[in-house]
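Here is the structure we will look at.
As you look at this complex, bear in mind that one protein chain is not there, while each of the others sits in place.
Just so it is clear, A and B label the chains in written order, and each chain counts residues from 1 on its own.
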Amino acid sequence: METSSPPPQSEAADASGSASTPAVEIRGLTKKYRLPWKNRVLIAVNALDLTVERGEVFGLLGPNGSGKSTTMKMLLGLVRPTSGTARIFGLEAESMAARARMGLLPENPYFYKFLNGDETLRYFGKLCGLRGAALEKRVNELIKLVNLENGRDRPLGAYSKGMLQRIGLAQAMVHDPELLLLDEPTAGVDPIGSREIRDLIVRLREMGKTVIFCSHLLEQVQEVSDRVAIMSLGNKMVEGSLDELLVQQDTAQLAFDGLPPEKREEARAALERLGATNVRLERPRLSLEQLFLKAVEHERERPDGQRPTNEAKE
Amino acid sequence: MNFLFRNRVERDRPFWQRPLILAGLVLGLWAPFKVLWETHIDEEIMEVRYQGLEINRNLRDQLSQNAMIGLLGGFRGVVADLIWLGVTDAWADKDWYRAQKNIELATTLQPRFLPFWENGGWHLAYNASNDARFSAIETDPEERLRQERHWIEQGARLYERGREANPESYRLYKALADVYDQKLQDYPAAAQYYLQASQRPGAPLYLERFPAYMWQKGGMDQEAYEHWKMLWNKYLDQPARPQIAKDKIEESIRELEEKLNVPAEKRIFSNPAPSPTLNP
Partner (left out) sequence: MSSLSRIYLIARNTLTEAMRQRVLNILLLFALVAIASAFLFDDLTLEADAFKFIKDFSLGAMSVFGLLIALMSTAALLPTELENRTVYTILAKPVHRAEFLLGKFLGVLVLLAVALFLMSVVFFVVLFLKEQWVIGPMEEHLAQMASSGASPEALAHQSRLIEQAYAAARDPDIFQALLLIYAKLAFTASIAMVISTFATSTIFTVATTFMIYLIGHLQSTARETWQAQADEFSLASIGLGVLVLLLPDMNTYSLIDEILAGTEVLWADTLQILALTVVRIAVYLGVAVIIFQDREL
């Protein structure tokens, strides 16, 4: 399943360490849970192999319960893998050094409601060792970056969903990490807010950051991701760059203007006469949605009425 | 989050690295030290509670009292106070049996709080007995006296127990002596308790003279005389004692020397007039 990846978009990402070490390197990562009252285990993540190069924007897709969040938590050491390893810039995922180089925006983040925007960023900044003028400077930068001037002295309890996501993004970047993990960054955000967050991700890529994000909103993933992986029931189904995955190599596309609708059938007949088969008039590029549905198709109900699960005998 | 019900499958690692084993190990290593230290502190608290006094109770009683004290954990004072309010209440209602029950409970909970004993005994030996004596309900005069006596004895018994629990304090000895003097007219016993009271730390000086008064009151003049003489000698050693006390002692000695016909050579005060030379 290994695929070649595009070169990093920016050289700035390789500030430290060997430039060739990938940002994230996951090998055989597995997480199993024992089910209560049953002699069975749930395989939340099954022998996952994944490499994310520096400077990439990587989309991790999958339906609920496919293991995306568990994978992210394992990268942060919040969940311990049953077996396998995860390395961040060559460092063990559970180490403090690794965490110093990554930032997380959790799914549906709630922060301390009694703190305002500035206080929240200051608190997390101090936790990461920032002090004094450097801290104030960083807070100002981040507020500007996520466009939250109106939330600086408002308590987070009074924030809108979109503002919460943006302050979440700001706190994830407070220690200027090279790798950002965004769990459902646009969940519950209105279309305008959603677009703002998408623009932010694009800016992060321009800044040379590596971004991994989970999302249900395929259109967004399609717009910003360099590469994607689709997970289902703990297994990685598909991985690759969008071009590799979506462009159908043996399909050509004809584009023209001015063909009246009633002449369509005539044009089709003409193409078939020239030897073309299976002439279609839809877009040739597979939509990500189609790819997604195909990838998780095996999850659908089988004829015997049973749904497949990722449970297994111990 | 579903830590208890959705157990992960453990990673391969030595069993002693598992958290439950490690936590158990820490608690297990701590356990013997814990028990020794706690036992030691418990003994010291018992020492404070009973002032090293071996209270004459069997193990079962002691266990159940300690268990009750333990159960109240931290609120013993509050519970005792509330029970005590019941005493004041019963007093107002003249329900002496209820009062006695509450007094017993309050003093059991806080045997080191003297006012519970003092006021409790006072309620029984003075208020309840007086009430029985002049009872409007009981018509038989003998029964009245019998009842009066009953309550006085109950009060004396309570003081007695309080004295056992607080052997270092003069106050309950004095209370007991007062009952024997004023209520039971048992002057020799009263004298003994005043004597005991006067020997406790912090006892007021005038208590020294009380045993002699009691003996005199009970007709035991010889004992009284010996006591006065003892006090007089003591006062000669301690010139700082108040003049009024010395005067009273001198007066009593003169009176008794006359009464007992003590031979002149053995008298302290041979001349009839008060002797100014002996006053420092």
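Here is the rule we use: a residue touches a chain if its C-beta (ideal position, glycine included) is under 8 Å from a C-beta of that chain, and two chains touch if they have at least 3 such contacts.
On a predicted model such as this, the values are computed, not experimentally measured, just so you know.
Colleague: Since one chain is left out of the picture, which of the remaining chains does it touch in the full complex?
Modeller: Its contacts among the visible chains are A, B.
Colleague: Could you tell me which of A:Val45, A:Ala86 or A:Met102 touches the chain that is not displayed?
Modeller: Of these options, the touching residue for the absent chain is A:Met102.
Colleague: Which chain A residues would touch the chain omitted from the figure, given the whole complex?
Modeller: Per the touch rule, chain A residues meeting the hidden chain are 73, 76-80, 96-97, 99-100, 102-104, 106-112, 114, 123-124, 126-129, 168, 171-172, 175, 181.
Colleague: List the chain B residues touching the unshown chain?
Modeller: With respect to the unshown chain, the touching residues of chain B are 1-5, 8, 18-20, 22-23, 26-28, 30-32, 34-35, 37-39, 41-42, 44-45, 48-49, 51, 59, 63, 66-67, 69-78, 80-81, 84-85, 88, 110-115, 118-119, 204, 206, 242, 244.
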